[in-house]
Structures are given as C-alpha cells and as structure tokens.
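Can you read through this structure? Questions will come right after.
A single protein chain has been omitted from the complex, and every remaining protein chain is retained in its original position.
Chain naming follows the written order as A, B and C, and within any one chain the residues start at number 1.
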C-alpha cells in the first residue's frame, strides 16, 4: 500500500480529530469570533515567516529536481505572508509586535530541527503532512461558507486548485520515494507523520484558546 | 555590566517564578507525590537523552578550546542517564516505553534547532541558562531535604561541587565571549535567555500537571 | 576602517594575483582556447548548481530582512545555470555528464560546510568575497573584449549594472554588520576572506590546466 494511504488509515482518528477541531467547525459555520481568528492569523503569520527557514534548508538538502518546484513554493509562502499583512492591515493589527506563543514556537522549532537533523525522507513527510492538513481544513471551511467573508484570500490560497495540485504532487513524490522501504524506516516515518498531525492539532487548539506563555 | 548579571536582573521575576514553581517547592518540602516525581524523571530521561544531540552539535561548532571540557560534560550527561535508569529500575518504570510529552518534545526541538541554526554565542546562552537553572533548582531542593531521600543521586549531580564549578566556568566564558557586544546582538541573546527560562518553567509545569498530548 | 577596505588592503597581493591569472588575462585578450573556456564553463555550471545549496542554507540562517533580496539572488543563480545551458548547447557539450573536478568539489564543500557550520558573519564574508571576485574578473574581461564574443551573456551577467548594485549592497551590509567587531573575531573573518580568495584562484587554475582527479 502507498505510504500516504497507509498512514492516513493508521492515524485516521487523530486526523479526523484535527479536522473537526472547534476552530475549524466554528469557522466553517461562520460563527468563529473575530478575536479568535485574529489571534490565529497573527500566530500563523509568525509560523509561515519562520517556516520559510525550514523550507530553505529543504531546498538546500533535496535532490536537484525538487529545487525548481520548491522555488515556486517559496514564492507561495511569501504570498501567504502578504495575505496576513493585508488582513492585519484591515483589522488594525500590528504584526511586527506579535510574538510567537509557546505552541507556535514549538512547532517552528520542530520543523527547523528536523530540516537540519533528520534525513530527507523524514522532512518530506513533515512537508506533505502539514500542507495536506491545511488543504483539507480549508476545503472544509470553503464548503461551509458563502462568498464574501473576510477569509476568502485564505480559502483561495489553501483550498484552491493550485494548492491542490501542489499537495497531489507532494503525495505522489513521497509515495514514490518511500516505495519498497523496509519496515524499520517506515516506523520512523509513521512517527513523524503522527507528530506533525499532533502539532497541527495543537496549533488550532492554541489559537482557539489563545494559549500564551504562562 | 557582565552579560549574566544583566539578564538575571532584567528577567528576575521570570527566574524567581521558575525557581518557586510548586514542583520545586513541594519537592524541597518533602511532600511531592511519587507519581509526579516519576513523571518528571521519565520525561527528564528523554530530555537528557535528546539533549546529548544538542550537545554533540555544540561540540562540533564551538572553538577547539571547548572540546575537551565539553567531552567531560558529555560523560556527565551519560551519567545522568544512568541516574534515571537506576531510579526507574527501583520504581519499576520501563523507560524504553516512555514517549516525550509535547513540552518535552518542544524544549528538545528548541535546543536542536538552535544548535544547527543559531550562532555559537546564542547556543552558549542556552547552555548556560539551562544548566544554571538546574543548579539553582536542585540547590533549593538540597537545602530543604534531609539525607536519605530517593533524590540524593539527582541532588548530588546538579547541586554538587563539580556541577557548581562547571556552571561557574560556563558563566565566566559566556561573560568573556559577550564582552563589548553591540546592543543589537545583546537584544537577540536576551531573548534567547528568556526563551530558555520559559521552557524551563514549562518543563516543571508539564511534570507537575502530567501534561500529555491532547 | 571598514572591513572590506581593510581586508582588500591586507590581502592585496593575493587578490591581484587571482585577478591576473592567465585564464583571465588570455580571456580578456581574446586569446583563450575554446577547450579551456569550455572546461571552465562545465565546471562553473556544477559550481553554481551546488552553490544554490550553500545559498539556500544562508536564506534559512540570515535575519528576515535578507530573505527578499536573497530570493532575487536565487533567481539570479538559476539564470546563471541557464546561461551555461545555452552555452553548452551551442558548443554541443552534454552538461548532465559533467562531474566536478577535485577543486570544484572542494570549493563547493567549503561553501556548504561553512553554510551549516560557521556563524552568519563568516558566511557573509564568503558570499561577498566570491561575488566581488567574479564582478572584478568579468569587468576586466569586458574591458578587454569587443562586442560579439561568445562570452557576452557571462559578461553582462557578472560585469553588468545589476550585479554591481548587488555587490555594492553586500559590501555595505557586511561593513555595517562588522562595525565595532573585536579583533579576535576580525582575525577569524580575515582568514575566511583569504580562504575564499585562494579558492577563487584555484578555480581559475583548475580550469586553465584542466585539472582532474588523479
């Protein structure tokens, strides 16, 4: 069985729990409070800004054939920063004063540590899992909302056709890379998948409860 | 003013709050529950085991004159693992089945990401801060307890004379390294100090409340 | 005195020797053999392709304000690869069969090891030195040649106005970063400057003598 099929089956309950987090449920239902969404936007701005570092190390370490598509992804990450800047400007949020919460800092640290420390395949798993999680979460939001919400830029970015193609490509490449892997290595990659899902869940949880350093 | 004097003054309240965490208060008063101490021991075992990776990268990146003393520290970290293994054996805890909690995983990720990503001076700040925090916490524990507790190995290790000399050496080296630094760089190092104190606090908090992945 | 002024003065003879290497002299005089230029082009193609990895790690490790300009540089490096591909196509060279010579491999290894291992300032010195060396070498070539040579794409790229502005910006940033540095750190950076000049010299030497693995 393909790697992604297998891990989605193995960790189906964790994946579902992440996708049905109250943050996503209320956002899809058009009833999430502005304060909570603002808090998420400020933290995700930090997250994306720091994830550019994770991504740059991956550009360094991956085989040459990934560099051109990854340069497009990098441009996409800069576009996401612009989406947050535009949103913050409308909401009169001063993004340059925002500091990462512990969970935002932890997730970014996990990405960065892995970029340098883990082998290429493990980093591919993290990248795929995080992008797939966002794609599915925002498709759910798109399905629940009418046009004209303040979230349209985000919906178009993560639920749109270009992002879908990007996630499909990641999935196909990851499955190809891990084809024929021994069980011991798959066990390690499964752990990395689960860790990433857990951090995704914690990120929604942090935003929903506005969790700060204590 | 020396770097360490200045940051301890600047972040005095955060430092005091960390040192007076209920975990340390109750441990010093001889009234911490065994379950909580066991939980801490299992997580700190994971933490030290992974911190050996942080430390090994520092051995690679620091100037040659630090390598010999750092090899001693490495032996010290292996000794700490032995302390945990001995304790676990007495308490019939199966250490090899323990998984890191999110806060343990986050703190280790912060260390490892910094080891590879940050400059040498920033890593020196992390190392000093974490070791100093442990030294002071365990001196407090030693001051509160009579002889004959199950904690004596840990007390001797972190509150003892050898560890004191090691922390003093770190302090002197860090102050020498940062002497004459421009304000912009000191601002960055101050942030790193505060981050490390915060993670130290969170680690006690995690153990005290047995915080798991949610 | 500014860092760049000081090191160019200190290592003036090495710098001049590099710039007056027979490869550059003969190329500027329009009398370099095609075989030697082809050999250089094939190796510099490899060098640039691998230098993208060095550069990506720098994008990860440098402060945020450098990321946008560095993304432009990354696009510039991809443009250089295209120049080599076009040249190779005209000369019927199969670039994908080219392997790095030992000196090309060594220079790339030096860059990559530094990117991960050395502090940010040391990497800035390498980047500045390598780019400055190419800018000056190709200005010399431009000054010596009439229009209409097969080298025009390379001349325009490295001797042109855009590259001049980029090198000036690197110079100004590096001088600002190192302002007020202690002598001990400057001594380390001076070594890095000299090492980079030496590798630049060796690269011309390797191309001129078509030095291979022995």
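In the analysis below, a contact is a pair of C-beta atoms (placed from the backbone, for glycine too) under 8 Å apart; a residue touches a chain by one contact, two chains touch by 3 or more.
Computed from a prediction, not measured in an experiment: that's the story for all the values here.
Student: Which of B:74, B:120 or B:186 sits in contact with the chain that's absent?
Tutor: B:74
Student: Which of C:110, C:166 or C:181 touches the chain that is not shown?
Tutor: Here the residue in touch with the unshown chain is C:110.
Student: Touching the left-out chain: which of B:59, B:186 or B:211?
Tutor: B:59
Student: Quickly run down the residues of chain A that touch the omitted chain.
Tutor: Output for chain A: 60-61, 116-117, 119-120, 180, 182.
Student: Write the list of chain B residues that the hidden chain touches.
Tutor: 49, 52-54, 56-57, 59-61, 64, 67-68, 71, 74-75, 78, 115-116
Student: In the full complex, which residues of chain C touch the absent chain?
Tutor: Residues of chain C in touch with the missing chain: 53, 102-103, 105-106, 108-110, 112-113, 116-117, 195, 198, 201-202, 205, 213-214.
Here is the rule we go by: only the chains that are shown with their structure count from here on.
Student: Taking all residue numbers at the chain A/chain C interface, are over half used by both copies (same) or under half (different)?
Tutor: same
Student: Can you work out the rotation angle that lays chain B over chain C using Cα coordinates, in steps of 5 degrees?
Tutor: The C-alpha superposition of chain B onto chain C needs 180 degrees.
Student: Quick one: report the Å distance separating chain A from chain B, using the average Cα coordinate of each chain.
Tutor: 31
Student: Indicate the whole-number Å distance between the mean C-alpha point of chain B and the mean C-alpha point of chain C.
Tutor: 43
Student: Report, in whole Å, the distance between the mean C-alpha point of chain A and the mean C-alpha point of chain C.
Tutor: Distance between chain centres: 37 Å.
Student: For chain C, write out the residues touching at least two other chains, lowest number first.
Tutor: As it turns out, chain C has residues touching two or more other chains at 60-61, 116.
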